[in-house]
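All protein chains but one are shown at their positions in the complex.
Chain nomenclature is as follows: A, B, C and D, assigned in order of appearance, with residue numbering initiated at 1 for each chain independently.
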Amino acid sequence: MRTLKAKILAMLALWVVWMLLTAPWSGQEAIAGAIIAILVAFLPLFPASLLGDLKLGPKALVYMVAYFFVFIKALVLSNLDVAFRVLHPKLPIDPGIVKVRTRLKTPLGRLLLANSITLTPGTITVEMRGEDVFVHWIKVAATDPESATEAIVTGFEKYLEVICG
Amino acid sequence: MMRKVMVMLALAGFAFAFLPLAFMAGVVKEPGALASAYLENSPRDFAAANVVTAIVVSYRGFDTLGEVAVLFAATAGVGALLTRKRLGVSETAGNKREATEILRTATGILTGLLVMFGAYIFMHGHLTPGGGFQGGVVIATAVLLNLLASPGARVAHGVMTAVESLSGATYVGLGLLGAFLAWGFLDPRTLPLGTLGALASAGAIPLIYSAIGLKVGAELSGMLEALKGDRE
Amino acid sequence: MAIDIAILATGVFMVIAGIAAIATKSLLVSIILSGGVSLAASVVFLLMGAPDVAMTEAAIGSGLTTVVFLYALARSKQADDEDSSERADTPAAGIGGAS
Amino acid sequence: MADTVFGIATAITVLGLALAGYRFLKGPWAIDRTVALDVMTIITTSLIVAFALFSGRRIYVDVGMVYGLVGFVGVVALARYLEGGL
Partner (left out) sequence: MTAIIGAFLSLIGALFFLLSGIGLIRMPDAFNRMQAGTKATTLGSILFLIGIGLQKPEYLGRTIILVVFIVLTNPVSSNALARAAHGYRKHIGARLEPDALAEADEAAEVASKTTANKEAVHGD
């Protein structure tokens, strides 16, 4: 059931991408795109069961939209932070690698969390081992895992837990 | 030291020799007799919006068949040379460091997207730049990403060989069909030409390019897997 | 006019990267720099109005060839390590210093 | 108006590309060059799309997409080589 849901979601996503690629739409392109999408999604070589973790209830959809805006805000803030640090004549950096913890279990959720951490102010994910996430922080503000988790992870985790478990 | 100086002198000479080319790019010139003949005839003959594709697949179709054969010979040679015994490397997979979980998950998401993009490129070879070879390389890139993410993984050999043989047979079969139904070997006018700019146009060119793309993709994937080094 | 300057600048970058690729002692740095040359060559082809060739150069010249070189380097290094019965644990093995 | 502003934007982007290219040529370590290659690939992809807009040929965008994709896989291959996983 979960695999079938993943395959159908992957198929729909691939078809949408195909339609965006072939911009002046025509019937031929739509049919060809549907055939290709079905072939690729049901190919035994490339399992696409990752998307099965995505929840599609109304609450999850609301959280997805909210997460999108939180992500955009964090991305803009991180760029302003980079601009401040790069253009400051004294380069105010104090780098280090800290350990934070995550409660997310599904691969998709962990990928989204890692990518979000990389694109938010001053942090890059270096390594993920089990529930430990090692993060390069350009200005270390807290070295103990609890407060570092509070500062880096919690903002995204509460959305991602709803979106994909 | 002497060798390096000579190489650098040769490089500087090449740069000097090609300098005039840089200034000719923006100048619009009349195309030569051959070029204008191609430009004039290919939309009428084959209804292909991309003239380069019409030349590669139809006017010079036999050359392309030869190129595919050369590529096949090269990858077969690489595969035969790089077996585990020949290299004398015993357990290479044990020494390799595993990739992160992030890369593995991202590979699982990206693979389908890349395969579909490769299919887009070789199916639209008669409309947009690109074609069988480029699309095949993009598909091989998807396989490469899987090999990078999990070095221990095995590519399904049977599927690869089947895809390669089937697409090669399809390519030659379409060429023979052209010899019987149209003007000669590899003539794409076995199917209706259709209107210029639509997906189902230019006769059999999209089908031929799809066969070439799948064949090139399977061949290059097999070559990369052989280069990975720890195959039986 | 602007296109001429762009082609010229990309060509200068290609020549400098090519010279640096020859001058460096590390094979890895050589591979990275020649990958950069291929990427710049692809841009030149596109600027000169040959999108098919540009796509081929980007896909084969910079992607596939670089990866094949890297695989070959890794394999030959493994063979060397097995010969001298040392393992490549030290990070210094492949860093590639200043050119 | 829009054309002028976009021309200035392209000129600024080329300047950023030149700075990244300086880091690519200078190094000092292979890992620095790879980081610079990553940045250069993305900036060049954007510039190819801008060139498609200037020359009015939408099909050039496809070249940019192949370029970005191949650059990503090349950088990942370099990173895997550097950490000893190839």
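What we mean here is this: a contact is a pair of C-beta atoms (placed from the backbone, for glycine too) under 8 Å apart; a residue touches a chain by one contact, two chains touch by 3 or more.
All values derive from a computational prediction rather than experimental measurement.
The hidden chain makes contact, of the residues B:Ala48, B:Leu71 or B:Leu103, with B:Leu103. Looking at A:Ile35, A:Leu56 or A:Leu75, the residue that reaches the missing chain in the full complex is A:Leu75. On the side of subunit D, the interface with the absent chain consists of residues 1-3, 5-6, 8-10, 12-13, 15-20, 22-23, 29, 31-32, 34-36, 38-39, 42-43, 45-46, 49-50, 52-53, 58, 61-62, 64-65, 68-69, 72, 75-76, 79-80, 82-84, using the contact rule stated above.
Although one chain is not shown, part of subunit A still touches it, namely residues 17, 19-21, 23-24, 75-76, 78-79, 82-83, 85-87, 91, 93-99, 114-115, 118-119, 122, 124-127, 129, 132, 134, 136, 138, 140, 143.
The set of subunit B residues touching the chain not shown comprises 99-100, 102-103, 106, 109-110, 113.
To be clear about the criterion, only the chains that are shown with their structure count from here on.
Rounded to whole angstrom, the centroid-to-centroid distance between subunit A and subunit B, based on C-alpha atoms, equals 32 Å.
The geometric centre of subunit B is 20 Å away from that of subunit C, both derived from CA atoms. Distance between chain centres (mean CA atoms), subunit C to subunit D: 15 Å.
Counting partner chains per residue, subunit B has residues 95, 117, 121, 129-130, 134, 138, 141, 144 touching two or more of them. The multi-chain contact residues of subunit C, meaning those touching 2 or more other chains, are 47, 51, 54-55, 59, 63, 67, 71, 74, 88.
For subunit C in complex with subunit D, the residues that touch the partner chain are 6, 13, 16-17, 20, 26, 28-29, 32-33, 35-36, 39, 42-43, 46-47, 51, 54-55, 58-59, 62-63, 66-67, 70-71, 73-74, 88, 93-99. On subunit D, the positions that touch subunit C within their shared complex are 14, 21, 24-25, 27-31, 33-34, 37, 40-41, 44, 47-48, 51, 59-60, 62-63, 66-67, 70-71, 73-74, 77-78, 81-82, 84, 86.
Contact residues on subunit C toward subunit B in their complex (touch as defined above): 1, 3-4, 7-8, 11, 15, 18-19, 22-23, 47-49, 51-52, 54-56, 59-60, 63-64, 67-68, 71-72, 74-75, 78-79, 82, 87-88.
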